[in-house]
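With one protein chain held back, the other chains of the complex are shown just where they sit.
Here the chain labels run A, B and C in written order, and each chain numbers its own residues starting at 1.
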Amino acid sequence: MFTNFPFFPEQASAQAAQVDGIYFFMVAITAFFSLLIAALVVLFAIKYRRRHKDEVGAAIHGSLALELLWTVIPFMITMVMFAWGVKVFYEMYRPPAGAMEVYVVGKQWMWKAQHMDGLREINELHVPIGRPVKLIMGSEDVLHSFYIPAFRVKADVIPGRYNVLWFTATKPGRYHLFCAEYCGTNHSGMIGWVYAMEPTEFQAWLGGGTASDTPAAAGEKLFQSQGCVACHRQGAALQGPLLTSVFGSTVTLQSGATVVADEAYIRESIVNPQAKIVAGFQPIMPTFQGLVTEEQLLQLIAYVKSLSTPGGSGGHGAAPPPGKN
Amino acid sequence: MSAGHVAPKSMYYMVFGALIVGTILTVAAAKVDMGPLNNIVMLAIACTKATLVILFFMHVRWSSRLTWVVAMSGFFWLLILFGIGMTDYMSRGWVPGTLR
Amino acid sequence: MSKGRAQADEYYPGPVHQPPVHIAGTHVEHTHGHHPKLQHHFDTMAQQIEASTLGMWVFLVTEIMFFGGLFMCYLVYRTASPEGFAEASHHLNVTWGAVNTIVLIVSSLTMALGVRAAQTSAPPKTQVAWIVATMALGAAFLGVKAIEYTDKFTHHLVPGPYFKWEGKHPAAAEMFYSLYFCMTGLHALHMVIGLGIMMVIGIMAWRRQFDADYYTPVEVSGLYWHFVDIVWIFLFPLLYLIGGHFTE
Partner (left out) sequence: METLNYINNGQGLASWLLTKDHKRIALLYLASITFFFFLGGLFAFMIRVELLTPAGDVMTADTYNKMFTMHGVVMVFFFLIPSIPAVLGNFLIPIMIGAKDLAFPRINLLSWYIYVLGGLFTLTAALSGGVDTGWTFYTPYSTAAANSHVITAALGVFITGFSSILTGLNFIVTVHRMRAPGLTWFRLPLFVWAHYATSLIMILGTPVIAITVLLVAAERMLHMGIFDPALGGDPVLFQHLFWFYSHPAVYIMILPAMGVISEIVQAFSRKNIFGYSFIAFSSLAIAIIGFLVWGHHIFVAGQSVYAGMIFSFLSFVVAIPSAIKVFNWTATIYKGSVRLDSPMLYAFGFLGLFTIGGLTGLFLAAMGLDIHMHDTYFVVAHFHYIMVGGAIMGYLGGLHYWWPKITGRLYPEGWAKFAALMVFVGFNLTFFPQFVAGYLGMPRRYHAYPDEFQVLNVASTLGASVLSVGYVLPMVYFLWSIFAGEKSPADPWGAKGLEWETPSPPPTENFYVTPIVTHGTHQYAPSKEVGIV
């Protein structure tokens, strides 16, 4: 019946070893202090047991030296834990440049992923080993949390904004994917598998699928059908800023502040266009909140992004960047 | 100790006058565009008015040190909530590429 | 602390005291001349007064934190969308807000003078007059608030499915009005409770319960009333005045 019961999770990503390093250190500290306290308590209880009815203990009130000792030493140990924890967190938090990007949308109760070449997956995620993979994640309804125990990575998926999670898989195999933030009835069914593959196999897998439009191409269609193109194009009396080379650049706003045009900025500019107005433009754009789904938002972002990459699909607005916008 | 101290009526009227002046000032100041200074002026006047009410109308001026400590602790904890809570909101997006 | 404790004739640590003879169902009666308002578990009036005022101050600290949660929301969302909040605030009526501020400040004055009247053993009529004046001003405040709320209802400024906003920041405006109704609504609820308390205090004053030796209930209720005033002192500028120089 119980043939499969591991006591330690597989290490299948570059991050896993780092996390396990802190873990083992802290297990050792915990074991040491727990056993120390238990041993002392048992020892004292036996050695100083009450031998006759009226016996009382010694009048010892305390010792400043001991108090300092057991304040300072634990403090220093915890500071090691703190620094180590922050270091690992920070490294796991910053995605490296050039990571392979995948869009992920969580909704009750499934995970939808879309690769940059258009291949879509549900409750599965295929990734190559040895290459950083960056997930840009949004939610269509409530909070979820994308969790791959074997990679030791997790990030909450939050409606209304994006969260990023990245990892480098190291060991080919099939690993659990869980939703870790309670999300309603079928929370425990919002699970799936992550397949880590050799790069060549991964390419073969990508090629074997029936890819729909790439996100950028789908985004371009939306750009037309939603009417974005009416204002965001050359010759439209510059009602809206041209979007060529916007992504990744620093944008100057009407208020004089600057902002880096990343996914979060583009998303906000679509759903809440009045929040940050580019210098030199009128706040006339209507909101697209509710008119486009989370997946379509990501496709629009992919399109805007493609306008900034040299081999991008170009299309409308493919004019030289107008200085600052 | 608050029990026992009877403040003269004239003091109550003076504090009252100051509160009314503060109200007029704050409405007037709001009509002038001073940029971010508006908020500071507005809150400074509100804090002054609140302090007057606490010290004189609520008799803290003549109360035990314990009452001072209790009254201050409420505002101090409020600052903890605001201050530490806002560290999150103020530092979001500081690390590029993470979107948070 | 613990001033004025009666001297006891037994010292701790000591043996278990033998109980005095009891007649079943009766308490040991206080035999010497206490103030009639002294509760049995206090030793002196001073101790009782200190306990009551300290208790009210501790309660006010909880009230500060109670409103504090809402102010935290305000702080976060206004920082996120200062222009949206300014635009939304522009649609509040500064005059009504200012009138209500004045009304509350006057009510604080009448409250303070009401406490003083009890403190100085003024005739019950005088005490009741100040308290009735305070209540009248409190009611006036709520009346103005009712007018403002009605205006918001008719102009579809109540958050929810019927909310309508013609300006540039509909989302932020709806958030602003959510906070507006929560904050002023909670404040108004405190005013209503305050009116209830004042009603009781007024009746007690009418029955000649307060004088220079015993006025703790008036004092403590006054603390509550002033606190509600202080909350409004902050709500008024934060809600009404941030759209003062907003340009369409």
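By our rule, contacts are C-beta pairs under 8 Å (C-beta built on N, C-alpha and C of every residue); 3 or more make two chains touch, one makes a residue touch a chain.
As the structure is a prediction and not an experimental result, all values here were calculated from the model.
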{"item": "Where the missing chain makes contact, among the chains that are shown", "value": "A, B, C"}
{"item": "Missing-partner contacts on chain B, residue numbers", "value": "66, 73, 77, 80-81, 84-85, 87-89, 91-95, 98, 100"}
{"item": "Residues of chain C in contact with the chain not shown", "value": "1-2, 5-14, 16-20, 22, 24-25, 27-28, 39-41, 43, 47, 50-51, 54-55, 58-59, 61-70, 72-73, 76-77, 80-81, 84, 159-161, 171-172, 174-175, 178-179, 181-182, 186"}
{"item": "Where the unshown chain meets chain A, residue by residue", "value": "2, 4-9, 18-19, 22-23, 26, 29-30, 33-34, 37-38, 40-41, 44-45, 48-51, 54-64, 66-67, 70-71, 74-75, 78-79, 81-82, 84-93, 108, 141-143, 145, 147, 149-150, 152-156, 158-161, 163, 176, 178-189, 191, 272, 289-290"}
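FYI, only the chains that are shown with their structure count from here on.
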{"item": "Chain whose averaged C-alpha position falls nearest the assembly-wide average", "value": "B"}
{"item": "Euclidean distance of C-alpha centroids - chain A vs chain C, Å", "value": "46"}
{"item": "In chain B, residues with contacts to at least two other chains", "value": "none"}
{"item": "Residues of chain A that touch chain B when the two form their complex", "value": "93-95, 97, 136, 161-164, 260, 262-264"}
{"item": "Residues on chain C engaged by chain A in the complex (per definition of touch)", "value": "81, 83-84, 168-171"}
{"item": "Contact footprint of chain B on chain C as seen in their complex", "value": "46, 49-50, 53-54, 57-58, 60-61, 64-65, 68-69, 71-72, 75-76, 79-80, 94, 98, 101-102, 105-106, 108-109, 111-113, 116, 119-120, 216, 219, 222-223, 226-227, 229-230, 233-234, 236-238, 241-242, 244-245"}
